[in-house]
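Only one protein chain is missing from this complex, and each of the others stays in its spot.
And now, chain A:
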Amino acid sequence: MINAWWIIGGVLFVLLNTAAGLIWLERRMLALWQDRYGPNRAGPFGLFIVLADTLKLFFKEDWIPPFADKVVFVFAPAVVVASVLMSFVIVPFAPNIVVADLNIGILFFLAMSSLGVYSIVLGGWASNNKYALLGAMRGASQMISYEVFMGLALMGVVVLSGSFNLREIVEAQRTVWFIVPQLLGFLIFMVAGIAETHRLPFDIPEAESELVAGFHSEYSGMKFGMFFIGEYLGVTLISAMVVTLYFGGWLGPAFLPPVVWFAVKTFAFISLFILLRASMPRPRYDQLMEYGWKVLFPLSLLNLWVTAAIKLWLVSK
């Protein structure tokens, strides 16, 4: 077993760099799909755009509006980064690379993602701005609703593997990945995951064409940067969770080490997130809520019910 501090340090290092690197990746990939070049001047392939962006964020005026609630305003961006980073505690990157092997793994992930809502709500409320408040309202209702389906969709995996522990869930996928028996659960989890990270098809809390920038209209400098990084970390987290729960985690043919398999699969899902951003239009707010409660909710219940019934039938046989 590797020393826990090394794992924590390594995970933090890799995650924060991934989140920063995603700025470049997203801009480059979006540009490619839209038939443009994207940032290609600074450094090889425009990679130094990340550095330039970060420097720019640091030197921007770090402004707190006089009408804002100062303490909450400063506190809100930290919540999103903290809650997402906490979620990574339970992600098994490889058989022996996991920060905490909790036996309530999935529940811990759900708990942390439910705390993530606070950053949007508090950020929007503390800004004391109509657009921000509207964004926060949308964000809160969207994230609370989609958390429900997210949890229910995950329960299918829990029923099949008989454990909340992510390491055991990965081990249970040795014969067949859970994407096969849990296709519906995977689709629901994916949709809920996008809504949970408020990424582009569902970026209704920040919808820049209607709400300026939604809940972070008033934010600038590194505080805005925290929301930004939090979003990319969220994308990485959901991708990592999808891989762990439905695509066999670190499992794969032996010619590559487990960590590499995990990274490759996660990268594929991050790319999918970016591709979705490039190709999907944003639904209306009420359509999103209706779709969630009237379609996804019954489907996820049905998924759980059928999975449990089949599992019981198999056990009793």
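Convention: a contact is a pair of C-beta atoms (placed from the backbone, for glycine too) under 8 Å apart; a residue touches a chain by one contact, two chains touch by 3 or more; residues count from 1.
Note that contacts and distances are computed from a predicted model.
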item: Omitted chain, identified by the protein name its UniProt record gives, among "Oligopeptide ABC transporter ATP-binding protein OppF", "Nitrous oxide reductase family maturation protein NosD", "Glycosyltransferase" or "NADH-quinone oxidoreductase subunit J"; value: "NADH-quinone oxidoreductase subunit J"
item: Option touching the unshown chain, where A:E147, A:E206 or A:E231 are the choices; value: A:E147
item: Given A:W125, A:F228 or A:W250, the one touching the chain that is not displayed; value: A:W125
item: Candidates A:L47, A:L102 or A:L299 - the one touching the absent chain; value: A:L102
item: Residue in contact with the excluded chain [from A:V72, A:I179, A:L251 or A:L301]; value: A:V72
item: Touching residues (missing chain, whole complex) on chain A; value: 69, 71-72, 102-104, 107-108, 110-112, 114-115, 117-118, 121-122, 124-125, 133, 136-137, 140-141, 144, 147, 151, 164
